[in-house]
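Of the protein chains in this complex, all but one are displayed in their positions.
Order of writing sets the labels: A and B. Residues in every chain begin at 1.
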Amino acid sequence: MPVLLDPARAPVLSELLRAVPGGLVQSVVPGSGLHADPRIAGLGSLAHASEQEISFIVHPKYLDHLALTRACTVIVLPEIEEKLAQTVPAPRFARVVCKHPYLLYARIAQWFEWARRPAYEPGIHPSAIVDPSAQIDPSVLIGPHAVVGARCTIGAMSQIGAGCVLGDDVEIGASSILYPKVTLYYGVRVGDRAIIHSGVVLGADGFGFAPDPSLSKGAWGKIPQLGTVIIGHDVEIGANTTIDRGALDNTIISDGVKIDNQVMIGHNCQIGAHTAIAACAGIAGSTKIGSRCTIGGMTGISGHLVIGDDVHISGGTGIIANIEQPGRYTGVYPFAEHKEWQRNAAVVSQLSSIRKRVRALERD
Amino acid sequence: MPVLLDPARAPVLSELLRAVPGGLVQSVVPGSGLHADPRIAGLGSLAHASEQEISFIVHPKYLDHLALTRACTVIVLPEIEEKLAQTVPAPRFARVVCKHPYLLYARIAQWFEWARRPAYEPGIHPSAIVDPSAQIDPSVLIGPHAVVGARCTIGAMSQIGAGCVLGDDVEIGASSILYPKVTLYYGVRVGDRAIIHSGVVLGADGFGFAPDPSLSKGAWGKIPQLGTVIIGHDVEIGANTTIDRGALDNTIISDGVKIDNQVMIGHNCQIGAHTAIAACAGIAGSTKIGSRCTIGGMTGISGHLVIGDDVHISGGTGIIANIEQPGRYTGVYPFAEHKEWQRNAAVVSQLSSIRKRVRALERD
Partner (left out) sequence: MPVLLDPARAPVLSELLRAVPGGLVQSVVPGSGLHADPRIAGLGSLAHASEQEISFIVHPKYLDHLALTRACTVIVLPEIEEKLAQTVPAPRFARVVCKHPYLLYARIAQWFEWARRPAYEPGIHPSAIVDPSAQIDPSVLIGPHAVVGARCTIGAMSQIGAGCVLGDDVEIGASSILYPKVTLYYGVRVGDRAIIHSGVVLGADGFGFAPDPSLSKGAWGKIPQLGTVIIGHDVEIGANTTIDRGALDNTIISDGVKIDNQVMIGHNCQIGAHTAIAACAGIAGSTKIGSRCTIGGMTGISGHLVIGDDVHISGGTGIIANIEQPGRYTGVYPFAEHKEWQRNAAVVSQLSSIRKRVRALERD
């Protein structure tokens, strides 16, 4: 449960709805409780919201939860309001009628997130080590123990968290947030409005080696990784994700891409605009992924592949060939109770022979 | 091989056995070597222990290893001691007879681990940046370059390693250890006796986005993550693991949960008491896992699932449905020599048709 706003700062419902963008609200129906225009100190789930909070219901199948909620106000679909209007006695909570309750919820959450944040005070913490050649906009915040290398540029209103390390020649756009302990190797470029979570490493060397016969048997010679990583605008990158620098060309993450935690993107990859990549996915080097794709968690994608636009890959799938057509793709071995798995898995190694035996039977 | 204690600090066997808790020891049988009560400077495996160390044997199948060990003392099962007592010549090493040798080993290892540790000196390193509003027990150790935000509380005897960053309003209980470079986002709560390894990130934003038609085609609007992460007592969390904060409610890790390295736990998950999660497992958002489960390494669990108590999932399994019954569950595609895999994998895409053909043959 999020911390509630101090009542002195909490808006009344009508103020709150005026403050969020979008013309999403159809009507507001007062509840049978005390306040026609209740004060809203926070946003909660139907099950856990307190009487100072607003909640929401996105589907009629959750109607039962409504009866139990303590929320003072609930965002509802028009068809739900139709049912509530006939309830006797009338619901205690106020309703905000809206065709897109999830979107209104998201926007109200954004409002509370900003209200929650401590006042923003720009400046460079005295313990930060910033190279004198770096160009830092005066509105930037640089936290304790951060390190900023030579010739870096950081745009207006960006925040560099405690302990972040920016190598030489790093560029960060405006209004970007680096949470504590992000590492950007030399030359990495990040656009505007990025959100980069703790532990992210951008621009480490790609995994490039070649057998070198001048070395001992089996030894690998390193192929230096001379490219860099380019991150577009409005990109979010989750905690402990790594994106490697290109070998010769660059690794490119396009505008609006959203990447979850512990994702690995290899060198020279290109990810198209607005593609979302869930946690623990791994994309091997030189693969190109189109726009508006969704990549499920723990999905592995081989190197040097081309995945088109609007491709949706289920979690846990291994992609080992190009995908040209939009659509949903899956490849998960079904789980089962262990002994049942053993019985069936033993047959996997005989599939080819079983096919032959079926053919033989058909010929009989 | 662990560093041996300085002989001046090493206990003799009888002292050591008095120092470990538990009444596990049945008897001590002197070896035919020089010392009836040998000095024990460390703990080693049968194969690698030196003559200054104690070792252990958990199963009669390792009896052959006993003949070769150099350990001065070995923890043995009663049935092994029966055999050793008849050996001619008598074994050189002393024996500690015990029905639970692995448990006694664990407790002796704990004794040596504490003996090995440098003396604990509480205090805040001068390079640490601690907000004046934080409440730090005087017995706490805060390492170099750590950062502690506003209104944090840290309980007695806890240690905050070098370079850790605690956001505002973080709470840490008593006797907890944060190894270097742990990041706790604002509002995260950790109980007593936690062990959190380096690179862990607790409380980064969950992966929450909604299509927003007011943005360009395919663009995602961010859903702020207003909950937090609550970690119970006696929890251990491995290196580079990430646990995201809840969207509205909290992400909850119950007492006694043990989490290995590079595990990912999504927003709003709840993990029941004493569940153990091996490395590289990923649990997607809003999934609830019961108590006393074991989750194998690299297992992926989809979001919004419910897994009951005492469920054991083999490594590498993808869980895409609820599991109500206790038991062991597995779903791993069998590996094979590559060409054999190719032959059989080609048939997977024909399984449905093969089933039909078998049915047709049966009808004939």
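As a convention for this text, a contact is a pair of C-beta atoms (placed from the backbone, for glycine too) under 8 Å apart; a residue touches a chain by one contact, two chains touch by 3 or more.
Not measured: the values here are computed from a predicted model.
**Q** Given that one chain is not shown, which residue among B:64, B:121 or B:337 touches it?
**A** Per the contact definition at the top, the residue touching the missing chain is B:337.
**Q** Please identify which residue in A:47, A:156, A:174 or A:204 touches the non-displayed chain.
**A** Of the listed residues, the one touching the omitted chain is A:204.
**Q** Write down which of A:23, A:89 or A:224 is the residue touching the left-out chain.
**A** Touching the chain that is not displayed is residue A:224.
**Q** Residues of chain B in contact with the chain that isn't shown?
**A** Considering the whole complex, chain B reaches the absent chain at 1-3, 21-22, 42-45, 47-48, 102-103, 105-107, 109-110, 112-113, 116, 118, 125, 127, 143-145, 161-163, 179-181, 195, 197-199, 234, 236, 238-240, 256, 258, 260-262, 273-274, 276, 278-280, 291-292, 297-298, 315-316, 332-338, 341-342, 345-346, 348-352, 354-355, 358, 361-362.
**Q** If the missing chain were put back, which residues of chain A would it touch?
**A** 127, 129, 145, 147, 150, 163, 165, 167-169, 181, 183, 185, 187, 199, 201, 204-205, 207, 209-210, 212-214, 216-224, 226-228, 240, 242, 244, 247-250, 262, 264, 266, 280, 282, 284, 298, 300, 302, 313-314, 317-320, 327-334, 336, 340, 343-348, 350-351, 354, 357-358, 361
In this section, only the chains that are shown with their structure count from here on.
**Q** Please compute the angle of the rotation superposing chain A on chain B (C-alpha atoms), rounded to a multiple of 5 degrees.
**A** Here the rotation carrying chain A onto chain B measures out at 120 degrees.
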